[in-house]
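Please find one structure pasted underneath; my questions will follow.
Missing here is one protein chain; the remaining ones are kept as they sit in the complex.
As written, the chain order gives the labels A, B and C, with residue 1 at the start of each chain.
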Amino acid sequence: MTDYEIHELMTCRVAAEVDNDGVTVMGSFTPLAYASYMLAKLTHAKDAYLVGFDAVGMAPVQLSFTGAEASAYKGAVCRWGMLTEINSIHLANHGGVEAVSSAQFDGSGAINLSAIGPFEAPKVRLPGGAGAAEVIKMYRKMIAYFGNHNPRTLVDKVQFVTGTRWKVGDRAREEAGLQPGPIVVVTNLAVLVKDEDDRPFRIESVHPGVDVQTVVDNTGFELEVPAEVPTTAEPTPQQLDLLRNRIDPFGTVKFDFVSGKERLSYLRGILDAEWDRAAARVS
Amino acid sequence: MTDYEIHELMTCRVAAEVDNDGVTVMGSFTPLAYASYMLAKLTHAKDAYLVGFDAVGMAPVQLSFTGAEASAYKGAVCRWGMLTEINSIHLANHGGVEAVSSAQFDGSGAINLSAIGPFEAPKVRLPGGAGAAEVIKMYRKMIAYFGNHNPRTLVDKVQFVTGTRWKVGDRAREEAGLQPGPIVVVTNLAVLVKDEDDRPFRIESVHPGVDVQTVVDNTGFELEVPAEVPTTAEPTPQQLDLLRNRIDPFGTVKFDFVSGKERLSYLRGILDAEWDRAAARVS
Amino acid sequence: MSSSRTNGKVVPLESLGELVRDGESVAFGGGWFANHPMAAVRQLIRAGRTGIHAITVVGSVDMDLMAAAGTLGHLSFSMVTLEAFGLAPNVRRGIESGSLPFTEYTGLGLLIGLEAQGRGMPYLPYRGPFGSDIPARYPEIYATTNCPFTGEQLTAVRALQPDVAIVHALRADAEGNAQWDGTSGPDVEMAKAAKRVIVTCEEVVDRRVIVENAHMTKLPGYYVDAVIEAPFGAHPTSHVPRYAMDAWELMDYAAAAGDPEAIAEYVARIRNETEEGYRERVLKGRDKVLGALVDAAEVIEGAQA
Partner (left out) sequence: MSSSRTNGKVVPLESLGELVRDGESVAFGGGWFANHPMAAVRQLIRAGRTGIHAITVVGSVDMDLMAAAGTLGHLSFSMVTLEAFGLAPNVRRGIESGSLPFTEYTGLGLLIGLEAQGRGMPYLPYRGPFGSDIPARYPEIYATTNCPFTGEQLTAVRALQPDVAIVHALRADAEGNAQWDGTSGPDVEMAKAAKRVIVTCEEVVDRRVIVENAHMTKLPGYYVDAVIEAPFGAHPTSHVPRYAMDAWELMDYAAAAGDPEAIAEYVARIRNETEEGYRERVLKGRDKVLGALVDAAEVIEGAQA
């Protein structure tokens, strides 16, 4: 077994949800989601249709903070703008996988990216959801990922519903004109899945070394615990090689897993490396 | 005074309606309208914004049957498609001048491009209106032109309303969210204008040598006849020079004024000239 | 691009007859004498398709030829015209005799109905053809609706979903990414609305060519089911900037179209030849001049744009 880090396992698990059907759109630079999409496209989902910024039909790209946007355009077949994208992908039911991370997430599949505390005078004003309010409903699969699985993030009920899956079960979704598909939550501890409106999330798998009770204790909403809970698949050597050497050599995915004090210097380290590579081209 | 033909006078009169405001769209190859727009853009309305086919922001072009489309793209600043055009020009109230010719036209400003006789089993099935049903309502100025002013074309009431100006008076138009502007009819005999809902078309001018009674006799709807009816301005030598030598050297505008028997050979003559010019480039 | 994907969605024109079934609704791209998917029209005729519900925004020789060949079961249109060459005789005859059921749309209504379907809406509102006699004829297509904020009365047009859209592009790759340089007309909205999309094109190219001209891609490959290479595939209509409309062939068509015997012969010739045979017969020695008509077309030099 190869050594790996938890963000690598999570990236591989998110990648497993990406297939050759539908279009996946990258908005904000969320390295774990980006890396997952690239990994899928380089392995089991070569025909995955990716859109990043206004680059439509991207080639797989190497991740970096300053270069992700530019690289998206380099191998892309088309240019659109935000409105064409939402009308041609999201609302047209062509969306494949939507991966989000939010300050709060609850057992109904609702996300809070708006406010902790009263909406009009919040304790913490959050960034807002951009298109997530509509998009997590429209896409075939909704993925939520969290680097720190705890009951303050995975809550019983979000304080404000920025957006929600709305209909969860396949039949309810199809009746509402939506693509059928599950909600998959990937955390640093486990994988949780919800595919019916009236049943709670169930633990699909726990990561190696994590016991089920730890997951239950750290989750603020009810969980269904199967009699047998398998262990999440570990990254393969091929996946790790692609992630480390081709997709994310600068280590951008790990950034979101670095805690408070080291965070800024970790970021500076990546940016120094990006600067040096670019500077070498002009000197 | 320079000798001129009636289609030249009509072209100049239509051109006089084109100004620097708004966007004018050329759909079907209607040479008289095209020539008018080019003439305006080469003289008093240099900033007229023209769209031809999907060429947006055209330079003025020389007319020909086989080359009009290609030339539209050569000096254009942008490419759109039909839907973007209707949403960005017609429905967005950016339309300047819309010139139409129809099988029937009546005193309310309605056009019939659909059917003579019963709609479901017509005596003559006409081509249909394309976007005219909506567009003649939306544009600031509606122009209708007719090479043969007679009471079978300018009728009391069209047999089928393909489209209509809907609101005519400036105030009624503005209250409906439309740009204020008149209906101007330019024929081989006269110029008729309507700018109020409750008043009939009035004779704005008669062409040189045409008397007012001839116009009244040949119009199937009520006309208001002012005490003094001026004579339509004749083309200037500069206008004729531009039309004959720069805009329409092949004589495409005249084609619609050539009667039945000579019509086909006139067309063949133009097409031969177009072919020869092109063939000279490949031999 | 690996060899395993080189062919991708590319199929020969001959397979078109299997891709479109009798009785289906088919939206045909292009407008006026520009860029109709004529090679596909001819192939549907060769395949003997019947009962096709054709949808066109501004049809011309494409619709008239299919009317003559007995391909059509219904015609939805906002205009069909042969312009300088007159009315469309076979469409006209079909409607006047009652043998060709039809739906006359207003032009914006038809495009917005396609748009609605393409963006996942059961309808879209717009400032419609107020005063026109058309909407009242088709209450299943046109309705009135009100703005929930201002109360303004608007026209609602129902989403229109063709079974198939057939459009003709300049080039496409094996993934179906399709590019236009000149007139694309209603092609993109038709493709976005249809259940299945067939792109004919002047040339199938490597993905690299598409990437290098990414701003010309109007239809990304995820919409497209089949790509067919059909050089001069819009002939006798134009595909700018490759070639102008073939006014001479159109004049011959118009002359034949008004005469039942002559048009039957015209159709039979097409039915009994391959598309390659058509090109050889009709274009022979003339293809270069049809291209040169584009080059010869003039902007008025010295004028301010």
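In the analysis below, contacts are C-beta pairs under 8 Å (C-beta built on N, C-alpha and C of every residue); 3 or more make two chains touch, one makes a residue touch a chain.
Computed from a predicted model, the values in this text were never measured in an experiment.
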Touch with the omitted chain, as defined above, among A:G107, A:G147 or A:G163: A:G163
Hidden-chain contact residue, picked from the options A:H94, A:K137 or A:H207: A:K137
Residue touching the undisplayed chain, where the options are A:H90, A:H207 or A:K254: A:H90
Candidate in contact with the missing chain, chosen from B:N87, B:N150, B:T214 or B:T236: B:N87
Where the missing chain touches chain C, by residue: 1-2, 5, 119-127, 140, 143-145, 147-150, 152, 154, 156, 158, 181, 207, 211, 213, 215-216, 304-305
Residues in chain A touching the chain absent from view: 27-29, 38, 41-42, 46, 53-55, 57-62, 64-71, 73-75, 77, 79, 81-83, 86, 90-91, 110, 113-114, 119-135, 137-138, 160-166, 177, 246-247, 255, 264, 267-268, 271, 274-275, 277-279, 281-282
Missing-chain contacts mapped onto chain B: 22-23, 46-47, 49, 56-57, 59, 73, 75-79, 87-88, 91-94, 177
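FYI, only the chains that are shown with their structure count from here on.
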Connectivity without chain C (remaining chains kept where they are): A | B
Label of the chain whose CA centroid is most distant from the centroid of chain B: A
Geometric centre distance via CA averages, chain B-chain A, whole Å: 57
Sites on chain A at which at least two other chains make contact: none
Two or more partner chains touched - positions in chain C: 218
